[in-house]
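Sharing a structure below in structure tokens format, with a few things to ask.
The chains shown are only part of the set, and none of them has been moved.
Letters are used for the chains, namely A and B, taken in the order the chains are written, and counting of residues starts over at 1 for each.
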């Protein structure tokens, strides 16, 4: 039985995000093989009632966005669709610039974001991640729940997503040069006096 | 005075939100000229917030001090700023540009949010459960876990004191200056502003207060030599109350 079929069964049964590493472990194959099989599954799900969502290295099945109205008509509890200005601003920064630390969010927004971040965490729209480079630093990133509310299967489906990522890379590159020149300059002045 | 640009009483998320809307309302680009232009509107808007939450006001005042720097340089192009001050101004412009870009992008997010949802599979109801605790499901581990949860409960973030250090506001300084001049008719800027003793930002605020009074024709000033002290003198005896 092809790998993509087994993966779909697992994702359907689980009904929640599953890490690619976990799939590889369960199915006893390498992670690249899982990724290839996921492409096959994604292909098969073209114009189907179900779609494959992918974020970082986890995947999940969901109803296709075009069925949104249909499904909303049969669910009872009301969905919290409103987002205050602070919430919208903060989510946009995290979506386009995430994973990102709180001090950077405060820097961009010019305000303290502690309260709105906690609010978004509790609603499950963002999640915390420990910065691999520095254990003490907490980074904030989007969740599958947020992607579900936006109706996107991948972050790349956000308008201008790749342009913005490039803008950030260039911006950081220039800053890194500035910092380096700054450092050499301060070393120079150190050695001078 | 330039027609006071009436800013709608919309709610601003913070100083950058206010500053950006002032600039965009005048259809200007972000640079030090436009920033200088909107400084008055910014300060008058901030003054209109009566009982302003302390942590928020600090953010607004911090941006105000950079704006005052930009404005003073636009009034006195010869004013020499330190490298830090130049960096502050450049930093503010950078922050504002990133903020503006994020605001543009957030309109996409707003449109998409809640319009076409993706739904996960619902929870399987009446599932046959199998009682299966793990090796850590025991009274002592559960107690240490709940203690850990209580320890990590978020505490109110105590406001970083440095943020709220009293930056003498422009209005207070103007009132102080007007009061001082009314009594002594002539006074040197150096000892009024505490030049050399006071912190630089306060000297700048005093300097701007003096410029405002010159602009409003309340005092006139003379400076004998380059970088020399400045003599300040009231124009008329009845000095109007600066509202």
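Quick note on the criterion: contacts are C-beta pairs under 8 Å (C-beta built on N, C-alpha and C of every residue); 3 or more make two chains touch, one makes a residue touch a chain.
Please read these numbers as outputs of a predicted model, since none were measured by experiment.
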Q.
With each distinct chain shown just once, how many copies of each does the entire complex in this file contain?
A. A x2, B x1
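FYI, only the chains that are shown with their structure count from here on.
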(Q) Between chain A and chain B, what distance separates the C-alpha centroids? Give it in angstrom. (A) 32
Q | Touching residues (chain side chain A, partner chain B) in the complex | A | 12, 15-16, 51, 53, 60-68, 71-72, 75, 79, 81, 83, 85-86, 88-89, 91-93, 95-97, 107-112, 114, 118, 144, 147-153, 158-160, 164, 167
Q: Report the residues of chain B in contact with chain A in the complex, numbered from low to high.
A: 11, 13-17, 55-56, 59, 63, 95, 98-99, 101-103, 105-106, 108-110, 112-124, 154, 157
